[in-house]
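The excerpt is restricted to a subset of chains, each kept in its original location.
Chain naming follows the written order as A and B, and within any one chain the residues start at number 1.
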Amino acid sequence: MSAEAGRVRLSLGDIVVRLGGEVVGDAETAVSQVASLERAERCHITFFSNAKLLKQLQGTKAGAVIVGPADRDATALPRIVSTNPYAYFARVSMLLNPQAPVSPGIHSTAVVETSAQVSDSASIGPLAYIGHGARIGEGTRIDSGCHIGDGVEIGVDCRLYPNVTMNAGCVVGNRAIIHSGAVIGSDGFGFASQDGAWVKIPQIGRVLIGDDVEIGANTTVDRGAMDDTVIGNGVKLDNQIQIAHNVHVGDHTAMAGCVGVAGSARIGQHCTVGGGARILGHLELADDVQISAGTLITKSIRSSGQYTSGMPFSLHRDWLRNAAYLRKLEEMAEKIRRLEEKLNASERTQP
Amino acid sequence: MSAEAGRVRLSLGDIVVRLGGEVVGDAETAVSQVASLERAERCHITFFSNAKLLKQLQGTKAGAVIVGPADRDATALPRIVSTNPYAYFARVSMLLNPQAPVSPGIHSTAVVETSAQVSDSASIGPLAYIGHGARIGEGTRIDSGCHIGDGVEIGVDCRLYPNVTMNAGCVVGNRAIIHSGAVIGSDGFGFASQDGAWVKIPQIGRVLIGDDVEIGANTTVDRGAMDDTVIGNGVKLDNQIQIAHNVHVGDHTAMAGCVGVAGSARIGQHCTVGGGARILGHLELADDVQISAGTLITKSIRSSGQYTSGMPFSLHRDWLRNAAYLRKLEEMAEKIRRLEEKLNASERTQP
């Protein structure tokens, strides 16, 4: 997404024609950019969906607001009523900040092997490499410095930001966004131990990525050991995530930055995984599971719900005193048990 | 490793000629690919080494199986008996999935400084850069977009996947595999504090990498501050690992994804470090230490064995109730002590 934006100007009337919803107030009100309640000015449209921000709504200088049906009268500003103000706001922002159109063609400094099939409407940036037999779909944009390995297939209307690496044989669906430094299809980490050294297990699976997936900067997704690693439709992966070999990530699951998922884990659909969480190998997570940030998942989770681990933080000097007892819990429990016994015994012996 | 594979076809007799072991059953049985017990079909060879999978062995549709001596009769399928079925399986997979032969030569779009020494049998890919005085050994393959800095030395039969960065002066032994996005020889993080600002300590050491090392995608290994950072022979590092300046990693140690090792730590030989573990600076770990995933190592470890930290996870609502007590352990221990005193005192006063 370019930082330059806001050259488009739309009236509320124009917007509801394209996106639905209902205008309350002057439908001729025109806006050219989105902003938060606090930062908005006359030219901006903002949104309100959190009752805690009522004061900010009352003070906003925005030209227009997107509100839910229950908040229809919460402001006197020109407004659009939508059942999902935040998602509506996202769509308005897309109208006001359109992607630059893809300039079809292959840059003169790109290297495209002759057996590669690049759609006429695709764009291959400077100093990019497209391997033997790779296929690049219509309207897809491959930015500078990307490496697209032999036999890779990329669908239509994808965007690969600069310096993405896709290794041989991996497959990406349509409308994917892959950010800079991401590596798709590196070898999984598989070794057999023999005589104190490690023997490499050839990693012969692929990475299969569905439609409407977004993959963050410097995120890595390993190819499968024998079968494939699978990223479902609509999955969103933030930056610096590690997905190991043979992991399956279910449709519409989202993971925040720095998550690590070990080999052969199977994550359900519509899950969310908080930043820095770790999911060990060969586990299964049900659909609709939420993992809190920094949580270590060591067993399969069979029921939807939110799961958490993690130590509360303290001032270091308090933590030092307290932490000594973290290793003595068994001893403390044993002392409690003995106290209970004694007290019960003394109760029995008393008249 | 290419996803295209399996064009080779070998009989069990062929295999034992090359790798040793003993055929039981029809030695003419031919296989063209490896697979798991569950997924295997007639054309596949699989392996059995885990008694828990006996049912899968009995149901497998594989054409042949690799088994240990104790399981010689656990299946009626044509089989190879080996003392280490998993390592044998790895070697069979290498035979069936050979690396594409290296195509010697320098791609016309690569930039190779005139003082660089590139072996005639090495391959330098499109848009790669080889710096002044760098040396690339026989049979080594440098893929597209790699940067090999001034004075770097790379041994024989190495493979650098696309978009690897090796900064000036670093040294890699023979048969190394370095995956995309890895950065070797970035500056260590060293600063002196003065008047509230940071003064950079020039990082003048190198990274020295032994033989038979594999380094994962987007892993970073910093150069030493004054002396060198050292990665021993046979070390295997997974993706997204951070190795800080002056760390020493002993021979044949393996680390899973997302591990962080802080400056000047010394890790022994034959250690394993689980995913996401952290090892603080200036610590020493003995040989044969196993660190569990997600563990924070804050002190040196002098004896081999497995070490673990980490909070068990719970349903978030249970965790919330329980976590309040995590900060009150000292208080709980004190209450127990007082109860013990009281009870002892009352015992003494009772007849």
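Methods note: contacts are C-beta pairs under 8 Å (C-beta built on N, C-alpha and C of every residue); 3 or more make two chains touch, one makes a residue touch a chain.
Not measured: the values here are computed from a predicted model.
Each chain in view is the same protein; 2 are placed here, and the whole complex, as held in this structure file, contains 3 copies.
Heads up, the rule we're going with is that only the chains that are shown with their structure count from here on.
Note on chain A versus chain B: their Cα superposition corresponds to a rotation of 120 degrees, in steps of 5. Mean C-alpha positions place chain A and chain B at a centre distance of 26 Å. Across the interface of their complex, chain A is touched by residues 1-6, 33-36, 39, 84, 86-87, 89-91, 93-94, 97, 107, 109, 125-127, 143-145, 161-163, 177, 179-181, 212, 214, 216-218, 234, 236, 238-240, 252, 254, 256-258, 270, 275-276, 293-294, 310-317, 319-320, 323, 326-330, 332-333, 336, 339-340, 343, 346-347, 350 of chain B. Residues 109, 111, 127, 129, 145, 147, 149-151, 163, 165, 167-170, 181, 183, 185-187, 189, 191-194, 196-206, 218, 220, 222-223, 226-227, 240, 242, 244, 258, 260, 262, 278, 280, 290, 292, 295-298, 305-312, 314, 318, 321-322, 324-326, 328-329, 332, 335-336, 339, 342-343, 346 of chain A are the ones touching chain B in the complex.
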